[in-house]
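The block underneath contains the structure these notes are about, expressed in structure tokens.
The other protein chains are all here in position, but one chain of the complex has been omitted.
Letters A, B and C mark the chains as written, and numbering starts fresh at 1 in each.
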Amino acid sequence: MKFDIIRLAHAEFNVTDLERARDFYVNALGFIETESDSHHIYLRAIEDANHHCLVLTKSDVPSVNHISFRVGTEEELDRLTHFFATQNLPIRWLEKEEERGQGRAIRIQDPGGIPVEFFCEMEKAECMLQKFNKHYGAKIKRIDHANCNVRDIDRVNQWYTENLGFKCSEYTVTGPIDNERLWASWLHRKPSVHDLALIHEKGPRIHHIGFWMEDSKSILDACDYLSSCGYYSSIERTPGRHGTSNAFFVYLRDPDGHRLELYTSDYFTGDPDWDPIKWHLSDPQRATLWGAEPPISWKKEAMPVQNILTGELMEIGEPMIYSEIRN
Amino acid sequence: MKFDIIRLAHAEFNVTDLERARDFYVNALGFIETESDSHHIYLRAIEDANHHCLVLTKSDVPSVNHISFRVGTEEELDRLTHFFATQNLPIRWLEKEEERGQGRAIRIQDPGGIPVEFFCEMEKAECMLQKFNKHYGAKIKRIDHANCNVRDIDRVNQWYTENLGFKCSEYTVTGPIDNERLWASWLHRKPSVHDLALIHEKGPRIHHIGFWMEDSKSILDACDYLSSCGYYSSIERTPGRHGTSNAFFVYLRDPDGHRLELYTSDYFTGDPDWDPIKWHLSDPQRATLWGAEPPISWKKEAMPVQNILTGELMEIGEPMIYSEIRN
Amino acid sequence: MKFDIIRLAHAEFNVTDLERARDFYVNALGFIETESDSHHIYLRAIEDANHHCLVLTKSDVPSVNHISFRVGTEEELDRLTHFFATQNLPIRWLEKEEERGQGRAIRIQDPGGIPVEFFCEMEKAECMLQKFNKHYGAKIKRIDHANCNVRDIDRVNQWYTENLGFKCSEYTVTGPIDNERLWASWLHRKPSVHDLALIHEKGPRIHHIGFWMEDSKSILDACDYLSSCGYYSSIERTPGRHGTSNAFFVYLRDPDGHRLELYTSDYFTGDPDWDPIKWHLSDPQRATLWGAEPPISWKKEAMPVQNILTGELMEIGEPMIYSEIRN
Partner (left out) sequence: MKFDIIRLAHAEFNVTDLERARDFYVNALGFIETESDSHHIYLRAIEDANHHCLVLTKSDVPSVNHISFRVGTEEELDRLTHFFATQNLPIRWLEKEEERGQGRAIRIQDPGGIPVEFFCEMEKAECMLQKFNKHYGAKIKRIDHANCNVRDIDRVNQWYTENLGFKCSEYTVTGPIDNERLWASWLHRKPSVHDLALIHEKGPRIHHIGFWMEDSKSILDACDYLSSCGYYSSIERTPGRHGTSNAFFVYLRDPDGHRLELYTSDYFTGDPDWDPIKWHLSDPQRATLWGAEPPISWKKEAMPVQNILTGELMEIGEPMIYSEIRN
């Protein structure tokens, strides 16, 4: 282990209308509102014993402010800072409470351009896990992973695995059998399929944030609940089982277009001899084990991300063509 | 078909504390309160498009006021009255609205002493089936059946099957193989396992009223919800599968001790050549397919019932010993 | 009740390759093979206590041979015959065992051109309901309904409801609010949403045969099982909830293209005052409560049907344009 990174722990979405967002996330999805002010809503899920796993921030333009990994100790933040300094990456320190409820933290623009935060300390909050009579909506248990589009997957994948100690559970290749190239990788710190997925696509963008659900029935119930709340058009890709990861899923879009996955039933990946599972992009059971195609919007659209220093949206570029760049 | 009886349609429980009962039935179980007054709460379930499937009535003593079968036309009520008159059974006519929301009705004390009503017309109410965001608690779909203890099952079983057109789906015998006697029968009008079960026991009593649930997961969810509301001691018999009826169940006791079954997954019984399934009382998989014994209270206790004419509780007697009475 | 028709009880598919069909229906879907010969496979489902609910018959061309309703008594067959004779409909009598396992039966081409059979008697077979260790595949419980395309829904709908005693649970209209026309109707004999759905479309064709499943989780499991057997491309329309009927579904195509629906969780419709639920064709939650569009093939394709007298395929015509035909 290079660094004691625990797991993906939260994300922050920039939303254009806080009340509209509250209706979707709190009234329909059933996130617990830990607290809010005129510019933020801090949300946690059923299992969370901490202040938030999702922050909604008032903004003029929808985007992902940052995703955030929790580390095991405060010292890891210093160790990570030293390392990032050697990498010529944009870095920003946050003081304790600069993000409400959180201890000090560092943010970087990772080699793929994704705004990534690391922190250790977060304010405690009541865990609602066994207050079953307070659960409603989608009954989301916890955050699970971020799925990111990057322009140069080889470099970003290598950076996370070799430097930060992420391990690969599954990956997808493309191209002819004698000239396959990496197209996607599922990387984890906690012993599940992933905390971070990387896709070789237009980037930097974040495709979705995944949230953990109790079981497949809960995902169906979430669709019924959302539909009854009038959010049927928020269900972008209907429930199914991924080939990759084996997870059962549904994909939602919030009123600003941010994409969430409700996700369940992947598997334990913590054994030292786990051999990453290889898929080919052309496998009809890769995206959906049941063979169904995702909708076009799911394939083409993803969330823009912020520059951690300027707050501007990061410019989105085409994915590298490897034959050109590898010489 | 002797009489066009549709199905068991509602029951009325006499409860000693309306507010306490409301907390259990509405706040915890999630019944929809159609309306109420100082002495009654009228409840319907998720599927119901009519005024009530359960009435709670303020009373000094807990008991079952009556169970009620719906018939297909108003004319059937007259035909039934003529028939009951030939049977020397206690009969009482109710005018329209004598039971709030209901058309005219007749009540009898059946040959087993059970207070049974027949009606056709009931006020409509909004069906909440697809308002998934309004469902909570046990999410009960509809009433399914009444399970009654009678002192002379041979006579009562014969009366319902030969005169009223009930059909038997399953039955239980007791005794040695060369001298078996009927111990229980499951009788239906709608093509499910039962609208009415009869057990040869101390009676007249009603053992429980069964309510239909979406699936087994919903029954587990109901247990979690009730427990979180503080009603864990209301769960008398934990979830399992019956041998008889194949249904998945849980049994609850309301604050006055009335017993409800949450019930799902029996089967279609409407074919003309259905052969009733025979069980022996000694079969370890009869009560629970998984072999578990019910608690003592479940075996010994049942709800007293009212005299339809006097309102007094019917006197409870020991079950007949057939060797004595059949000569 | 005009006629004592119990329910849709079986269907017969003409398949081009019996072994290929057996692999799909028996090995993958888990139908129980009651018996077979060189030209037929007789299948029953988990709940069935009779010889078959689906017959596969070797043929050169895929089509639906007939659908079949069970009636309550042998006498009903004579009464139905007399009635059909007044209707100038093609009629064919079948002797007992002309369809293996079945008593005598009559077949008609109904006013929409659909080949429909009526029978009462069928050979018994072992019910496998509680042999859980023998269940695999899709674990289908029983047949539920047939969904038929007819060219003149007004006439066919009227014929079934006014003459045969079918009741309507739900219906769909099309057109402007001041000139709505019937587009689809869900008709039932058993007290569920339907035994027979009629759609105003190119016809006569049968869109699908629906089979009853335990719960929504069982439908997801069926998709996993089929996919692992290599039948992922047989999953035409992935699982979701219908607005109409409230049922949770998946649609499958067999190797010859016959369409099956795995279906669960509709509701009780037997009450005498049930008001049919009205949908407009333009409602985005009608086809899928969750707002998703069916695939094109699901909308455009349906199964041809046989002429009961000649065995030829019935010619398929465009749906009537009502403005022209109603004068």
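FYI, contacts are C-beta pairs under 8 Å (C-beta built on N, C-alpha and C of every residue); 3 or more make two chains touch, one makes a residue touch a chain.
Note that the structure is a prediction, hence the values are computed from the model and not measured.
Undergrad: Considering the whole complex, which of A:Y136, A:W274, A:W298 or A:Y322 touches the chain not shown?
TA: Considering all chains, including the one not shown, the answer is A:W274.
Undergrad: Can you tell me which of B:R70, B:H145, B:R241 or B:R259 touches the chain that was removed from the display?
TA: Answering carefully, the residue with contact to the hidden chain is B:R241.
Undergrad: Where the complex has a chain not shown, which of A:E214, A:E236 or A:D254 is the residue touching it?
TA: Candidates A:E214, A:E236 or A:D254; residue touching the omitted chain: A:E214.
Undergrad: Among C:H51, C:K217, C:H242 or C:R259, which one touches the chain that has been omitted from the display?
TA: Looking across C:H51, C:K217, C:H242 or C:R259, the contact with the absent chain belongs to C:K217.
Undergrad: Considering the whole complex, not just the chains shown, which residues of chain B touch the missing one?
TA: On the chain B side, contact with the omitted chain comes from 216-217, 220, 223-224, 226-227, 232-233, 235, 238-241, 248, 284-285, 288-292.
Undergrad: Tell me where the left-out chain touches chain A, residue by residue.
TA: Output for chain A: 6-7, 9, 47, 49-50, 70, 72-73, 120-122, 124, 129-130, 141-142, 190-191, 212, 214-217, 243, 246, 265, 267-268, 270-275, 289.
Undergrad: For chain C, which residues touch the unseen chain?
TA: Contacting residues on chain C, toward the hidden partner: 28, 130-134, 136-137, 217, 221, 224-225, 227-229.
Going forward, only the chains that are shown with their structure count from here on.
Undergrad: Quick one: how far do you have to rotate chain B to sit on chain C, C-alpha fit, nearest 5 degrees?
TA: The C-alpha superposition of chain B onto chain C needs 180 degrees.
Undergrad: Can you name the chain whose C-alpha mean lies closest to the mean of all the C-alpha atoms?
TA: Checking distances from each chain centre to the full centroid gives C.
Undergrad: As a quick test, compute the distance in whole Å between the mean CA positions of chain A and chain B.
TA: Roughly 50 Å separates the two chain centres.
Undergrad: Roughly how far is chain B from chain C, centre to centre by C-alpha average, rounded to an integer in Å?
TA: Chain centroid spacing, chain B to chain C, equals 33 Å.
Undergrad: Using mean CA coordinates as chain centres, what's the gap between chain A and chain C in Å?
TA: It comes to 44 Å between the two C-alpha centres.
Undergrad: Which positions in chain C touch two or more other chains at once?
TA: Residues 216-217, 289.
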